[in-house]
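For this view, one protein chain was removed and the others were kept in their places.
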Amino acid sequence: MNAYKFLREGRVGPFSVVRWPAPGEWLAGAAAGGGRACEAQVHACRVEDLPDWMDAELWRVELDGDVRVDCGKLVAQRGRLVERVTAWDAAFMAAFAEACTLRARDAALVVLAGGRARAALAGAGDARQIAAVAADGLVDGLGPDAARAVGYAGDAARHVLGARAQPATAPTHAAVNGFVAAHAAAFAHDDLTAVERERAWQVAWIARHAGL
Amino acid sequence: MPVPPLAITAGRRPDNEGERALVAALRRGDEAAFVELVAQHGASLLRLARTFVRDRAVAEEVVQETWLAVLDGIDRFEGRSSLKTWIFQILSNRAKTRAVRERRSAPFSSLAGADEDDEGAVDADRFRPESHRWGGHWAAAPADWSLLPEERLLGRETLAHAHAAIETLPPRQAEVLVLRDVEGWSPDEVCAALQISDGNQRILLHRARSKVRAALEVYFAQGATP
Partner (left out) sequence: MSADVEHLTCQQFVEVLTDYLEGALEPGERAELERHLVICRGCSNYTEQMRSTIGLLSRLGDPPAAEPPSGALLAMFRAWQAERPA
């Protein structure tokens, strides 16, 4: 099974704050847990887990020992970095964030009944335009559900602009937008199963565009 | 700036051999053993006494009374708990007795019952209301302290503010916080010393830490550029 690992800049574990060794060298669970005995494990992702754990660097990893799936991630006794997924960078994350924004826009269109707000949103094809529509006065007269749905799209759009303005913030904005889009879909369809469908769409997008 | 480790390591490991030798020497009336014991625990005892009685002079008296009680009781110390825990329990009893006596002239805020708060760790108005699309999420996000210069974050003035914050805590919260985070005792040691469950200990620690963080947040915000 292909395994992946998100790390902070400099190969640093997001929660353990332990620096992973250079590719090829094994890291044992006890060291990876940052000192807590109960954390004597290495964590990694399957491709379907990627949207939940985004960070600055994405690596292919190899795991060793009794590899288990546990709460949306892989758990093993030790692991090593194999190679960096070079497609995964700030620009990629911003692009993903924008793709999620369009999805949130689509979810809002489901909620909006008609009228000028809907037309304006339907015509908004990128984050900048969506942000502009969401900030426009013509959304003021919308009912609470419609306003909320447009709000999700507008929030997502602003995150894209933030990620492009400050590339260092791209991981957070990308991760947030994955969450916003899933949330927007569930709200629009009043259906919690929409979350899983939206996440699956995100996984497919990432796999296709990053060549995983 | 390097990020500190996630877990705070447990306190010093008890040195049973050393403790037994110290107790034996004290029983023989060895002054050097007493000096050693005071060196090991004196500062901690004073800090702990001050979680019960605000006045430093009164706290010093409590510590002195504690040492006398330790000496008077040293023949009866059976070694079932660690020496540290036993000394602490003596201090705790002395300090609470003294605190009750002092309370007649104590400020209103130090009266018992202040423990039973069910306020949240953070003021509810820091979060968006339930009706908002992001209900329960931060309305105003906490500041990034990693941007503070290290001298400010760890400096003497900051330590003084942390100390002052501890002094405003309800006594039981202060006790747990000082033992765990200031003195470095393990959760097990604290539960044994205070005769409380692990869950109870964690709740008190949670409330205490939350209050101190909030006090520091106010302090750091005051110095921030508008």
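First chain written, first letter: the chains are A and B, and each begins at residue 1.
Here is the rule we go by: a residue touches a chain if its C-beta (ideal position, glycine included) is under 8 Å from a C-beta of that chain, and two chains touch if they have at least 3 such contacts.
Source: prediction; values computed, not measured.
Asks: In the full complex, which of A:A135, A:A165 or A:L192 touches the chain missing from this view?
Replies: Missing-chain contact among the listed residues: A:L192.
Asks: Who touches the missing chain here, A:G24, A:G72, A:G125 or A:G141?
Replies: Only one of A:G24, A:G72, A:G125 or A:G141 touches the chain omitted from view, namely A:G72.
Asks: Which residue, A:A3, A:A44 or A:A175, contacts the hidden chain when the whole complex is considered?
Replies: Counting the whole complex, the residue in contact with the absent chain is A:A175.
Asks: Of B:V23, B:V182 or B:I196, which one is in contact with the hidden chain?
Replies: Of the candidates B:V23, B:V182 or B:I196, B:V182 is in touch with the missing chain.
Asks: When the complex is taken as a whole, what residues of chain B touch the one chain not shown?
Replies: Those residues of chain B that touch the unshown chain are 3-4, 6-8, 29, 31, 34-35, 38-39, 42-44, 47, 64, 67-68, 71-72, 120-122, 124, 127, 135-138, 141-146, 153-154, 158-159, 162-163, 166, 177, 181-184, 187, 202, 205-206, 209-210, 212-213, 216-217.
Asks: Using the document's contact rule, name the residues of chain A that touch the chain not shown here.
Replies: 14-15, 36, 38-39, 52-55, 70-73, 111, 145, 148-149, 172, 175-176, 178-179, 182-183, 186-192, 194-195
Operating definition for what follows: only the chains that are shown with their structure count from here on.
Asks: Give, as an integer number of Å, the spacing between the C-alpha centres of chain B and chain A.
Replies: Distance between chain centres, rounded to whole Å: 41 Å.
Asks: Sort out for me which residues of chain A touch chain B in the complex.
Replies: That would be residues 15-17, 34-36, 148, 151-152, 155 of chain A.
Asks: Which stretch or stretches of chain B touch chain A in the complex?
Replies: 3, 5-7, 9, 133-134
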